[in-house]
Each structure stands twice: as structure tokens, then as C-alpha cells.
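First up is the structure itself, then whatever we jot down about it.
The excerpt is restricted to a subset of chains, each kept in its original location.
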Amino acid sequence: MKNIHQITDKIKGLHSNLFANDFLLTWDKTEDELRQTLLVAEALKYMRDHNIATRCFDSGLAVSNFRDNSTRTRFSFASACNLLGLEVQDMDESKSQIAHGETVRETANMISFLTDIIGIRDDMFLGEGHTYMKEVGDALDDGFKNGVLPQRPGIVNLQCDIDHPTQSMADLMHLADYYGGLENLKGKKIAMTWAYSPSYGKPLSVPQGIIGLMTRFGMEVDLAYPEGYTLIPEVVELAGKNAAASGGKFRVVNSMEDAFANADIVYPKSWAPFAVMQRRTELLKNSDKEGLNALEQECLGNNARFKSWECTEEKMRLTKDGKALYMHCLPADISGVSCKEGEVQNSVFERYRIETYKEAGFKPYIIAAMIFNNKFKDAAAMLGRLCERNKRRVKG
Amino acid sequence: MKNIHQITDKIKGLHSNLFANDFLLTWDKTEDELRQTLLVAEALKYMRDHNIATRCFDSGLAVSNFRDNSTRTRFSFASACNLLGLEVQDMDESKSQIAHGETVRETANMISFLTDIIGIRDDMFLGEGHTYMKEVGDALDDGFKNGVLPQRPGIVNLQCDIDHPTQSMADLMHLADYYGGLENLKGKKIAMTWAYSPSYGKPLSVPQGIIGLMTRFGMEVDLAYPEGYTLIPEVVELAGKNAAASGGKFRVVNSMEDAFANADIVYPKSWAPFAVMQRRTELLKNSDKEGLNALEQECLGNNARFKSWECTEEKMRLTKDGKALYMHCLPADISGVSCKEGEVQNSVFERYRIETYKEAGFKPYIIAAMIFNNKFKDAAAMLGRLCERNKRRVKG
């Protein structure tokens, strides 16, 4: 248990205000709060790996609301909740009466009478996902204040239009693990770059989440994309400020090669241009199928001009010692495997495949840590008590 | 724990036969049994509010079978089961082999080998929901008697064509809470009245449940609707008998204003006329889409003649001191919010919004109490033991 004491000691040295606060955007959190999230995740992972029971709730409910398809995040959320003793009840809007004109304010309360945590994925409509989560949060505040709810359920953002904090934090945990500590990330160069994909309309939240978070820890972040494939301007601006504050660097370039040059880490991943997402959001709202088809054709045509934006062996040779760590949120569009031409050459992906799986494997613990910090005021003490009771997860 | 002892003392004074009996209709239960349901719900709520663990099952299964959409009841059932330590397994008929011509008798047994409780919503077809629940119950009796099932799972009616006991009992609990005790409801006037809605085909189970239950406690119940919007005749007759027996009153009037006059409580809510529901049931059985569309048009046209049946500020002024408590099972059709013209004026709803949320918040505890009483013979003793073991729901 030496390991756990080291972790809890570190947590005690931090100034955090995570208790009873939603986790919606990493840039709403202080550096100490991000550190605490990583440390709690590490502790929970250690305990799970050593068969120490981490159940904190004798009974309790977690609501998931996936407004878009999901495998990884759905299972990560289910795993995280189960790890802490919460049962997941999915809010399947197609089976609910929400179509009856029910307000967000009302639904938020109706699903929360005995609910400890709510996880929401809402990434389809630009300008809406984050707004929706805030609206749910306000409704819960209102319900709690007025005695409708015996507790204020916490909210965890499982991906919105702006940020994807469970992904970027899992990525950060992976980097800290890979390089032997958060402090070793200082000065490391990461290339967050657009890559070609035969599909279109992929959300902006991953690249935004990465540039918004990695600039907090003194890293040198290059954001690269073909002209026009911009992200939400406010987030790009924020990344620059973060870098300045943390002693890191932030650059926008229009060349994959430039970004890869001497990079320690590369993150090649497709997304749709901000302007396209804005048009798409309008078309989706109006259920304009013809318009959506036309936009898709236009965009796929446009994308096709940038097929050279592929993470190839050749480009990998441009990176630091030719050995940059390849990252991806998965599933990747692998050339010749999941598509004809895609984001990454098969041999590159294959070499880093296990690393990308490990990267994904941190997500359940990150989510569990977000829940844990939201529900327990003194996280270090609570972790200590869980260890002391010395209960095994799997009996035997 | 003084509070709990007061509650368990009251339970000890009651003569109940809830153990191992399904909860299908409130009028199948004695007054003592209804009181016990409220008292157990109160105790469980108290314990949840004071972080006392209420898990009674180390493992156990609850099956939900929603034959119609649901948000509130689905989450209430999930919350109730979780509170007691039962895991919910949803019986999604679209994913089952029921279409293969399997009998109710067989399915009922197949889902019940290790099942402690079954919750069913079946409110679409007049003359069917309640019948279906009885059929499931008979099949379970048969399976238990013949050694197929090691236990007889209890059934909780989550809304049928006749009654909606989890709703009406939650409503009753809300009234008892609002007025400081069940005994204070004696002589209070409640107006259960039809209200205009731009939709049609809403079930009759809520108004039927309300007039069938509130007449048991000496209340003065007015049922109001435009000519033709009748309920199932047997339930109306029953309400009259209940009122006579309990020292209350029961009237049917054809004016919202009459019903509101001097009312302590108003419950304005749309429903479809009994005769329409009968025709609709036939059309649904025959999957007669044209017939259903024609009926819908006819009914919406008919409904439109009664747009004045709206719960307005003006009508609220007719109530006792102009301050009647507004109730609704939610979601309400709020004029100018969820529809152009609806059941209730926005300012009225807004003034009582928090109260309607609280009303809904009693449902998980009512359902939990129904399960608890079905599974534990000596409810008072069991509640006592749960308190004595002094286990916290959320560790800390």
C-alpha cells in the first residue's frame, strides 16, 4: 500500500475545488484540480489492479445520456460507475416521453430524484452540447435548492461540441504514464494534426480538447490542418494563452510535415472544418436531408484534395529520432484496413496499436476519478479509508 | 432515529396483507394497506435522506416490462429497485422471441427463475393491461406451485388501462406531506378535471386512479369533464361507493368552473373519452392506420371545441382563497411552452412547478414501498433492522 500513500500524500498537497462541481471543460479546472483527477485515477487503477474493492456506494444510481453513438465511452462510463458501486440507468430518449414537449429543466429533475451522477454525450450540434449540459446543471441546482432533489447529482461531460475531457484527460494520463510523470511532459512537442478520412462530419472536440489541455503542462503544441479546417476560434485562442502561462508553446501550421518535424508525440485525426459543422448544424436542425447530402458530397470532395495528410512511415521519420509516440482516440481510419485511404498507414498503426489500446484503457479510471472527486470532499482521506478496510473486489 | 420508530410504531398498529400479494389496483387494498405503503415509503425516504443504507438484497433481479414509453416511471422503478439492492433487467419485447408466438404463461416463467419483482406498464389497450397483469400473476402462481420458480416474484402495476397506483399513491403521499398528514385530507375538496390538450389518446388511468383513491380518505372529489369524456363506468361507480364509505363526497360535473369552485386542490389533465379509447383499441389491434388517423382527426376536432377547459389564473381565483394546490402527473401541456394552447396557463404552472416536481419525487419511494411490503412479511421489524445495522449508503 506504499503506492497509495504516496498518491494520497500528493493529493493532500493540492488545492482543489472539485467536490460538488461538474466536470464539463478541462479549462474550467485549475492545474491542481487536473492533477488531482489524474492522481485519483491512478489510485483507483492501482486498487483495481491489486484486487482492492473500491465500492463507495452501497446503492446508488448513475444516469447516462448518449445523444450520439458510443462504444468506448459507454463502456468506460459503465465500468467507472460499477467500480464505485453505482448502477447505470441509460436515458434512452427514444423510449422516453421527451418527444411530448417536455422541457430540459423538467427532465433533468425527473431522472435525478435518487441519482448520484449524470454522464452526458452531446456532440452532434455545434453550439449545443455544452449549452445543454449547462442547462441540465442549472436545472439540477434549481431542483436541489428548492428541495426537489435530496442531492445535487454531478455531471460528467462524456463529449460535447467544445471539449472531450474524459478523452483528453485519459490521453494525458497515458502520456504521464509513458514518460514517467507529468513533469516530464514539459518541453515535449506534440503534433495535433488533421488527417484525411473518407468520412466527414467528425466532431471537433478531440483536437480542441487536446490543444486546450496539453498547453497547460508546458508542452510544445502544434496544431496542423489544411487551410480552412479551422476549429472553434475561442478554443484556439485559449490554447495560445494556456501555452504562454505554462511556459509551453502553441503554433498553428498548415503542414503535417511541419508539425511532425522533431515531434515527440503525434496525434493525427480527422475532423470537419468549423464552418462546415456550423452549416451542418443548421441543416440537421431543419432535418434538411438534401442539404445534408449536398454538404457531404462537397466536403468529401474537399477532403479528397488532402489525401496526402496521412500518417505514413515517411512522415514518422520526420519526428524526434523517427520514434514519436503515435496517439489516437480510436477507432482510427487505417489505410487498407478499415478504409482504402485513411488517417494512418497500417504499419504505423500496427506498431503503436497496443499503445493506443493502453491509452483508451485509462478512460474508465479518469471517469471514475471525476465521479469520485465530485462526490467525496476529502478524496485523499476517502481513498485511505477504502484501502484500510482491506476488502477484496473478487472474493477468494 | 426517533422518526423511524414513530413510523414503525404506526405500522405495527395496522392490519395488512401486502406480503406476497401483487399491487395492481389501489381499490384491491384495504385502507390499512394503503397507509402501510405510505408509511414504508416515508421511512425509506427518511433513511435515504439521512444516508442510511436500505439495501435488503445482497443480489436480486427486478424485471421491468414497459409496453409503452416512459421516463418518470422507468427511472422511478430503477431508483426504487436500486434503493433495495435489486438490479433491473428490462424485458424489451422487440429484442425477445415473443413474436415467435410464445405464450404469456411461458414468458412469465422464463423471465422469473431468479426474479424477485416484476414491474409492468401496459396502458395502451383498453381492457387489456390489467388483464395481462392478472394473466402474468396466474402464470407465476402456477410456476411457483409446480416447483418451476423457487420464489413467486411480486408484480407492481406501473400503469394499466384501469389504474395507475404508483402515480395516485405518490400523489396521495404528496398531499399528506403538503397538508401535514393523511387525516388532514378529510373534507378537503379536490377537482379532478379534464383539460384541453392538442394531443389525443391519453390514457384514462390517472383520472381513474385519482377518483378511485382520493375518495377513500374522506375527501370531496369532483370529477369534471365536457359531455362525452367519460371514464370506465365501473370505476366511476366505485368512486361513489368509496366516498360514501369514507364519509367523503363524489360528484360528476360538466363544468371546470364548478369543480374549481372552493377547491383545495385542482388536478387538470387531458384524457380521451372512454368510447374513443374503445374504438382506438379495436383499430390498434387491427393495425388500421387509416382508421386511426381518421379517429385522431375526429377527436382532435372534438377536443378543439373545449379549448376553454384550461387551468387559467382566472379559474384558479375560483378556488379556496384562490390558492388551491395545482397537481399534475407530468409532463403537462403548458400553453405557450410545450404547445400553443394546452391544459394549463404558463403562470399557473410556473407557480406550482416545484410542487409538481416534489409530487413526482415521491414515486420512487412509493414503488420501493410496494416492493418492500411484497417481499418482507414484517415490514416494521425489517425497517427497524435496517436502521439498527447503521450502514451508510454513501461511504465516507
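Couple of notes before you dig in:
Letters A and B name the chains as they come in the text, with residue numbers starting at 1 for each one.
We adopt the following convention: contacts are C-beta pairs under 8 Å (C-beta built on N, C-alpha and C of every residue); 3 or more make two chains touch, one makes a residue touch a chain.
Remember, it's a predicted structure, so these values are computed and weren't measured experimentally.
Each chain in view is the same protein; 2 are placed here, and the whole complex, as held in this structure file, contains 3 copies.
Basically, only the chains that are shown with their structure count from here on.
With centres set at the average Cα position, the gap from chain A to chain B is 41 Å.
Chain B contributes residues 48-49, 53-55, 66, 69-72, 74-76, 78-79, 82-85, 87-88, 199, 330-331, 333, 337-339, 354, 357-358, 360-361, 363-364, 391-396 to its touches with chain A in the complex. Contact residues of chain A toward chain B in the complex are 55-61, 63, 87, 89, 91, 95-98, 100-103, 106-107, 109-111, 113-116, 143, 146-150, 375-376, 382, 385-386.
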